[in-house]
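So that we are looking at the same thing, I have put the structure below in structure tokens.
Left out: one protein chain. Kept in place: all the others.
Then we have chain A:
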């Protein structure tokens, strides 16, 4: 019971988390030659849905220019391997929350919360395309690759967090 609590129930320290994230990112890079990215998979799902409803995202500037980073032009958007990685993250999170027996459906608290969440989601999604990644692809994976864009991302993430916290305290508390 003690070991169960230690592994599954009690929150791990930030240090444990950091070491594990670094180890798994190295393993991922070593085995697949790819860095961990998240929104890259999400944008492919979005593009796939748009294709199904009759639009042609593959002709859009963003996809004609940057699609080949992860998938060949001849392949379907769903061939993006990061979709699988994202599903694996969700599955892993589900397993971990079930092992801790902390699974719970969460409700929407208010219309205000819903509105801000949707607005935030759209802004984050748009922002990730401008910066080629979220805090994972643009920051977490960029810094160990010695890419300058990770440090630029870090600086503006701090600015964004500062502005965001002001908005949060002013309108959401």
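Please note the rule applied: contacts are C-beta pairs under 8 Å (C-beta built on N, C-alpha and C of every residue); 3 or more make two chains touch, one makes a residue touch a chain; residues count from 1.
Everything that follows uses one rule, which is that contacts and distances are computed from a predicted model.
UniProt lists the omitted chain of the complex under the protein name "Sulfurtransferase TusA family protein" (options: "Oligopeptide abc transporter transmembrane protein", "Ferritin-like domain-containing protein", "Sulfurtransferase TusA family protein" or "D-xylose transport system ATP-binding protein"). Touch with the chain that is not drawn comes from one residue among A:2, A:15, A:72 or A:104, which is A:104. When the whole complex is considered, the residue among A:18, A:69, A:99 or A:172 that touches the unshown chain is A:172. Residues of chain A in touch with the missing chain: 11, 97, 101-104, 106-109, 113, 165, 168-169, 172-173.
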